[in-house]
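Handing you this structure, nothing more for now.
Entry: chain A
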Amino acid sequence: MIVMLDLVLRLALWLLLPPLLPGLINKVKAWVAGRRGPPVLQLYHDLARLWQKDVVLSNLASPGFVIAPAVAWVALVGAAMLLPLGPTGAAFGFRGDVLLLVYLLALARFATAWAALETGSAFGGMGAAREVSYAVLTEAALVAAVLSLSVQSGSITLATLLAPAAGAGAVLLAGGLFAVLLAENCRVPFDDPNTHLELTMIHEVMVLDHSGPPLAVILHGASLKLLLFSVLLTEAVLPLGRLPPFVAAAALAGGVLSVILGVGLVESLLARFAFRRVPLLLTTAFLLCLFSLLVAWNGGAA
Partner candidate 1 sequence: MRALLLVIIPLVGAALAAFWPGNRTRPWLLPAVGLVHAGLTFWLFLDPPRVGPADWFGFDPLARAVLPAVSLLFLVCAAYGVSYLQVRSERPNRVFVALLLTVLSLLSAGHQARHLGLLWIATEAVTLAAVPLLHFNGTPRAFEATWKYLLVGGTGIALSLLGSFCLGYSSLHGGGGGDLTFVALMSQGAGLSRPWVLTAWVLLLVGYGTKMGLAPMHTWKPDAYGEAPGLVGAILAGGVTTVAFTAILRVRAVIGAAGAGAIADRSLLVIGLFSMAVAALFLLGTRDFKRMLAYSSVEHMGILSIGAALGGAGMWAALFHVWTNSLTKGALFLSAANIRRAAGSPSLDAVRGMSVLTPRSSALFVTGLFAVTACPPFGPFFSELKVLRAALAAGHGVATAIFLGCLLLAFFGLTRVVFAVVDGRPRRAARVNSQRFVETLGVIAPPLVLLGLSLALGVFTPPLLQDAWSAAVAQLRPAP
Partner candidate 2 sequence: MNASLNLLIGLAMGLNLLALGSSRLPSLIRAMSLQGVVLGVMPLLLEQGADWRVGLVALATVVGKGVVIPSLLRRAMRAAHIDREMEPFIGFVPSLLLGAAGTIAAVALARALPLLPEHQGLLLVPGSIASVLTGFILLIGRAKAISQVCGYLILENGIYLFGLLLIHSTPLLVESGILLDLTVGVFVIGIIVDRIQRAFDSLDTRKLTVLRE
Partner candidate 3 sequence: MTPGPLLSVAGVVLLLGLVVGPGRPQLWRILTLCGVAIGMGAAVRVLSGGGDWEWRSGFPLGGEAMHLRLDGVSALFLVLVCTVGGGGCVYGGEYWSDHHYPASAPRGRAWWNALLVSLGWVLLSANGLHFLLGWELFTVSAYFLITLDRQRLQVRAAGWLYLVASHTGTVCLFAFFALLAARTGSWDLGPLRGQAGLSSLFWLALLGFGVKAGLFPLHVWLPSAHANAPSHVSAILSGVALKMGVYGIVRFSGWLPVPAASGWVVIGLGSVSALLGIAFSVAQNDFKRMLAYCSVENVGIIFIGVGGAMLAVSHGDAPWGRLAMAGALLHVWNHGAFKSLLFLGAGSVLHAAGTREMSRLGGLWPRMPWTAGLFVLGSVAASGLPPLNGLVSEWLIYLGLFDAVAGRGPAGWAALPAILALATAGALALVGFVKTGALIFLGAPRTRAVARADECGWGMRVPMLALAAVCLAIGLAPVLFWPAVSRAVDAWHPAWATRESPAPLATLGLFQATLGILVATAAAALWYRAKSRGGRRAPTWDCGFRAPTARMQYTAASFAGITAGWFDWILQPMLRWRRPRGLFPTGAFRRESVPETVLERVISPVAAGVLRVSTAVRRLQHGRLQSYILYLVTGLLGLGVLVLLEGAP
């Protein structure tokens, strides 16, 4: 019973909280720019409206066009459920679940890119190609980060993996993972979620032809992914496992908020990179994670 309740609460948290984050980011950006900005809860309104809206499908689209967003969303929810939440630990942890998390993210990516290609539009192809290509580097960085955490903790179960601090390499790891977060969630400087109809985007061009409930699912999934990465980053860097439960919970919340703040600030202060420089930045992120891995390896040996 307790287990069920735990599960339901977690699910509720993961489903209800994410749409808040984009609103917060927008608030930060508005605040930096000195504007009022849209309401924090804007995305909730949008989602509700989209869910009610009619759907227009491309002539060329197969059922996969609608199914894929659902697949991606389930994959992201599954990944989120694997992630431990600070002091409460994971809903169900097992050896190697961290790899499953990485591959669930990949499944979500596969589905998103597939859906983008359904309509045969050049934009869809462009976005999908960029999405899957850059993900090669982010995935390498993510796995390097996981390796570094695993070396440190001697475990490959998320709950124990994320409990101790990142140690000496924490700063490197934080930098690397933050870059991965920005790239995976299509934020500046990799992508610009605000511009539309531009040839240089990733995520937005992939969902150009989606409408109504599928689009709502996609947007919700995107925000869920943002939360997922924020939590992952926070837990990877902060030694939550060593703190008392309430402090840990507060630290987690604070961590997520500061990540969001960071994203907002980056978006306000930086311009989007030219595309040919994106791989360079991602390689840097990968190298940061790799260095933290080496630090962890040597630290353990010493």
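As a selection rule, all candidates are chains of the complex that A comes from, given by their letters.
One rule holds in what follows: a residue touches a chain if its C-beta (ideal position, glycine included) is under 8 Å from a C-beta of that chain, and two chains touch if they have at least 3 such contacts; residues count from 1.
What you see is a predicted model, and the numbers here were worked out from it, not measured in a lab.
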Field: Chain touching chain A (counting every copy) in this complex, out of 1, 2 or 3
entry: 3
Message: Per the contact definition, I'd like the list of chain A residues that touch candidate 3 in the complex.
response: 51-60, 62-64, 66-67, 69-71, 73-75, 77-78, 92, 94-96, 99-100, 102-104, 106-107, 109-110, 113-114, 117-126, 128-130, 132-136, 139-140, 142-144, 147, 150-151, 154-156, 197, 208-209, 212-214, 217, 279, 293, 297, 300-301
